[in-house]
Structure formats: structure tokens, C-alpha cells
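Take this structure, written in C-alpha cells, and hold onto it; I'll ask about it next.
Note that one protein chain is taken out, while the other chains of the complex remain in position.
Right after this comes chain A.
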């Protein structure tokens, strides 16, 4: 039986409270750089790992929250588990500011 760890921040909360949420983009960058080992520098991945550069903040954030709250099975779900919700939001916010790869030719297969 898997118990939900905690209530996560709602994205709308971040948006409404945007002014009070810390904004230093270099802190976002520092957290987000920890994704690059697998997802490529600034989110430009090679092979079958998802590129996350240029993704919409809300989409990526919700995806990460879903992973964190899922019955953790795969490696990425377990990674998401280790971060706070605010950190996941800041990661998503950072990658939304990075231009998508020029050679982005793969279809986005998620968002069901």
C-alpha cells in the first residue's frame, strides 16, 4: 500500500503567489542542472531520453508531480520523489526558458 507523501503545491498557488515565490533564476538553474546528467545539458537529450528544453512550465511541473505521487516504479519516478514540490516547480520554470533543440524531430509522446 502506497501512501501519498504529502499535499503538493497547486500550480495556481504558485501563479497567484508568484510575487512571494523566490524568483532568482540562477537558483532555478542550479537545481535544474541536476537533471542534465540524463536529460542533457540544458535539457537537450540524445537517444530515447526525453528532451525537456523549452517545455511549458505547467505541463512539465504537473508531469513531475504525477511521477512523484505515482506508485514509484521507474527510475524517474524515484528521482522526482527526492525533490520538494517547489524544487520541481523551479526545475520546470527553468526548462521553459531554454530554447527547444533545433533538431527536435521526435514527437512528444506524453500528455495523455
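FYI, a contact is a pair of C-beta atoms (placed from the backbone, for glycine too) under 8 Å apart; a residue touches a chain by one contact, two chains touch by 3 or more; residues count from 1.
One rule holds for everything that comes next: contacts and distances are computed from a predicted model.
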item: Protein name, per the UniProt record, of whichever chain is missing from view ("ABC transporter permease", "Cell division protein FtsL", "Nucleic acid binding protein" or "Sulfide dehydrogenase"); value: "Sulfide dehydrogenase"
item: For chain A, residues in touch with the removed chain; value: 22, 24, 26-27, 29-31, 33-34, 36-41, 45-49, 72, 75, 78-79, 81-84, 87, 90
